[in-house]
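Left out: one protein chain. Kept in place: all the others.
And now, subunit A:
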Amino acid sequence: MEVIGDLPRELFLEILLRLPAESLMRCKYVCKYWHSLITNPKFIQLHLNYNYNNNVCVLLKRCLVTCLGQKENLLSLVCGNGFSFENLDVDLSLYRKEPCLQLLGHCDGIICLSNYRDYILLCNPATRESMVLPESCLPCYPWIRNLISQTTGLGFGYDAKSHCFKVVRIVSYWEELRGSNLPHFSRAEVYSMGTDSWKEINVTVPAHVRYSPCFETYFNGAFHWYAMDDNGNEVILSFNMGNEEFQVIPMPSFISMHDHSICRSLLVWNDCIALVIYPERGIEKSFEIFVMKEYGVKESWTNVLTIGPLTRVERPLVFRKNDEILMEGSHGQMMSYNLRNKEVKDLPIYGVPKSFSTLVYVNSLVSVKGGNQMLDQRDNTGESDEW
């Protein structure tokens, strides 16, 4: 009596869709029929779409101090109302204790982590698959001039045209002797999933990436960084994953430049990019939110609202569900602010202060190595029955 086996395929799929990717990985080994359904690229896409509609959550990277006094990186999933979370079993191996480990981005269930020097990792936390990217192809020039190179920008996103994930790296070069703030020039290279190497792109990088807390964001098919152009103006530098071109997006004109006591963060809100401006220090902080209503158009920056003043809040992390924003508190605690009722809630998630990094995440079965995208070359005929 095998009742579940009697279910028609489409109803059985309804059940499988409601399982997290981790459970589906186990279900693969129940029997060959289940294996064939779960590994089918069409199902993987269906499952991904289902999760985008129903199971979006927040992925958090933070540092914790072990009893030996060392700092360890930990990845967690913050679900639902924020009061429940799950720690993820991602094998960071040597880089578990890496102090500068950054969460770069997320696409379709795959996340990218890096220490901005020699280590870039792509991994799918649900399927436990991971891959370290090969070394950079960009040259170092020490023997020609006294140039110092440094990776200043890293981005991760998806190219919808060629159906693959891409990682972009910007390397900047300084002339050691001049010691100026802005690099002499920058070059960029792209890694496409499925290939085995980096490829330098022959474009000028029109602005120089700089650090700003919680700024790097993937939106609208492009990755965005905080940057400064050659005239010293602050801008948003964006890289389009599809046509592999850089674009400079101006900041709103009413921001006072060069004021280093003010922080700028870029978040995604209501399908637009939003700039959050707030003081770096202070017990009470107000957060001004500017939304770029029309992407790329400077005049469309609108001061939509101001949050606060709030006490004990360090900086914003990510918008969740359009009416809630998660923030990091001043003592390494996470909090959530509800935009509707203006309520601040303390969440029971702790970490070393300033080590929090978040992104919006869905779990999926998508492979880190690519190749299981639905619209493969041979599958272009559409509804071919491969089930």
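Everything that follows uses one rule, which is that contacts are C-beta pairs under 8 Å (C-beta built on N, C-alpha and C of every residue); 3 or more make two chains touch, one makes a residue touch a chain; residues count from 1.
Going forward, contacts and distances are computed from a predicted model.
When the listed names "N-alpha-acetyltransferase 38, NatC auxiliary subunit", "SKP1-like protein 1A", "BHLH domain-containing protein" or "Mitochondrial import inner membrane translocase subunit" are checked against UniProt, the chain not shown comes out as "SKP1-like protein 1A". Touch with the chain that is not drawn comes from one residue among A:Glu22, A:Glu200 or A:Glu324, which is A:Glu22. Touching the chain that is not shown, out of A:Val56, A:Ile201, A:Cys272 or A:Val352: A:Val352 (per the contact rule at the top). In the complete assembly, the contact with the undisplayed chain comes from A:Arg128, out of A:Lys42, A:Arg128 or A:His184.
Across the entire complex, the residue among A:Ile44, A:Leu60 or A:Leu88 in touch with the chain not shown is A:Leu88. One chain of the complex is left out; on subunit A, the residues touching it are 1-7, 11, 14-16, 18-20, 22-23, 25-32, 63-67, 69, 72, 76, 83, 85-89, 128, 332, 348, 350-353.
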